[in-house]
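This is the structure, below, for whatever I ask next.
One chain of protein is taken out of this complex; the other chains stay put.
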Amino acid sequence: MTRILCFAGSARRASLNRKLARVAAHAARSAGGDVTLIDLADYPMPLYHGDVEIEAGIPSQARDLADLVRSHSGLLIVSPENNVSVSALLKNTIDWISRIKDAPAFSGKVAALLSASPGPFGGLRGLYHLRAILNSLGVEVLAQQFVLPRANAAFDAEGRLADPQQAEQVQRLAARLVDVVARLGEARG
Amino acid sequence: MTRILCFAGSARRASLNRKLARVAAHAARSAGGDVTLIDLADYPMPLYHGDVEIEAGIPSQARDLADLVRSHSGLLIVSPENNVSVSALLKNTIDWISRIKDAPAFSGKVAALLSASPGPFGGLRGLYHLRAILNSLGVEVLAQQFVLPRANAAFDAEGRLADPQQAEQVQRLAARLVDVVARLGEARG
Amino acid sequence: MTRILCFAGSARRASLNRKLARVAAHAARSAGGDVTLIDLADYPMPLYHGDVEIEAGIPSQARDLADLVRSHSGLLIVSPENNVSVSALLKNTIDWISRIKDAPAFSGKVAALLSASPGPFGGLRGLYHLRAILNSLGVEVLAQQFVLPRANAAFDAEGRLADPQQAEQVQRLAARLVDVVARLGEARG
Partner (left out) sequence: MTRILCFAGSARRASLNRKLARVAAHAARSAGGDVTLIDLADYPMPLYHGDVEIEAGIPSQARDLADLVRSHSGLLIVSPENNVSVSALLKNTIDWISRIKDAPAFSGKVAALLSASPGPFGGLRGLYHLRAILNSLGVEVLAQQFVLPRANAAFDAEGRLADPQQAEQVQRLAARLVDVVARLGEARG
């Protein structure tokens, strides 16, 4: 069974990216994935600081999240765009996890990226940065991605994508992720 | 059998990237790949021009190269860095092939990227651009890549990498490509 | 007087980017610039090839264009997006000019970038690549840029931007270029 870990890079309760994460998680389940949808708000960490790391060690929340990443083969990441890059929350979370050097959590995982934004580009620019960050950690990032422009008006009352074409695109991306994860398994990079 | 198409983005006879392409092709063969090593100099095309396309059609060399891409599942591309981006030759070749809309050649292929340069960064910056270009065409580009800084002094008299660690890195990348291609097969994106 | 050289990265007769170049040139003139609008189709060059460079030298068209760049302080470049990057034509033109090592044409110039595309992102992704290429050659590229999505429907019968807000944005960008060029003069980087 292909285990997919899904989360948004925002902790804001009304976040459009968290809405999209729920849509993506549902799509990955429909595609046969065993999906764990988590909330980064449940893994609060201090801002990364080299001296804090030496004095207090890596936060237990980072270790817990790393364990979770390790126990899944696929990542479904819905990343808000803040100033054309990833959120400080997502960067901080990834940076802390990457400090666990004895058992790299990310290497060899497969990821699909999505983004929602109220603007016309749908978070496209932030995904460039996230893609580079994940690649550097050995994550295979699918070529296909999904961006949702004008996301304020994109969801219906049930939290689904109102536009069937967009819903179909998310479904196709999720299915691609499940398929590639199933084929690659734990083949480390 | 996993068919890998290997080429450099330079047509210069003494090109360091063509040297590295030979090393990479050899590595992919050692890893069990069925490798076709070609030379872009054998596929001369005019500079892409929209009016030329309408009046004269897509050049036969672009169609031949597209057929070759289609008949392989993996790409091993050794890309020179010109002004921190890809060579005009490589960009032009990819752009012409991408105009064949009825039968996209690139979509669903898996690629590994390498680069050689006389400078300290080994062509790293150009690979950022190539990665984005290929992703946009539906090519899955491996997270792992290989850059060869100070490439002028990197090859021995037989054209092999003098540094065993670098040779090992190319071998590992080629093996990863062969493995991923074998697992993904023709699973289209 | 601030001399601005304006051109599009496409040679296609009906190119949307050439249309936008005319709009941008007009805007820069309104802002008090002394604008030269040229057409890359008048500077045909072979695809860059290192052996051709050694055997036949740098094409006279590249030298002419370099002279033109040198005699202007500002660049107004309207860059089509081909496969999320710059056109092969623009890359080839820049690469040839950059081979004139005894008298770098680009270093210290100030550039404003624009792009038009029929798609929803307006050529945004290609400008990332162009910006990096120009920066590496010592060109100061203004932070502000202009992208024109759905450019097929953006021009009126006289070739002006139908949307007054977009026209205003181009005007503001052109004025910023003229102002910065006037202030920086030929202060080399």
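Per-chain residue numbering starts at 1, and chain names A, B and C are given in the order in which the chains are listed.
Just so we're on the same page, a contact is a pair of C-beta atoms (placed from the backbone, for glycine too) under 8 Å apart; a residue touches a chain by one contact, two chains touch by 3 or more.
Small disclaimer: the values here were computed from a predicted structure and weren't measured.
From the set A:Ala11, A:Leu65 or A:Val78, the residue in touch with the chain omitted from the display is A:Ala11, counting the whole complex. Among A:His129, A:Arg160 or A:Arg183, the one in contact with the hidden chain is A:His129. The omitted chain makes contact with just one of the residues A:Thr36, A:Gln61 or A:Ser85: A:Ser85.
Subunit B meets the missing chain through residues 120-121, 124-125, 128, 149. Mapped onto subunit C, the footprint of the missing chain covers residues 128, 131-132, 134-144, 176, 179-180, 183-185, 187, 189.
Panel shows subunit A; residues 10-15, 45, 47-51, 82-89, 91-92, 94-95, 98, 125, 129, 132-133, 135-137 of it touch the chain omitted from the view.
The rule is short, and it goes like this: only the chains that are shown with their structure count from here on.
At the far end from subunit C, in terms of centres built from Cα atoms, lies A. Top-ranked chain pair, ordered by C-beta pairs in contact, is B-C. Annotation: 29 Å between the Cα-based centres of subunit A and subunit B. In subunit A, the residues touching two or more other chains are 128.
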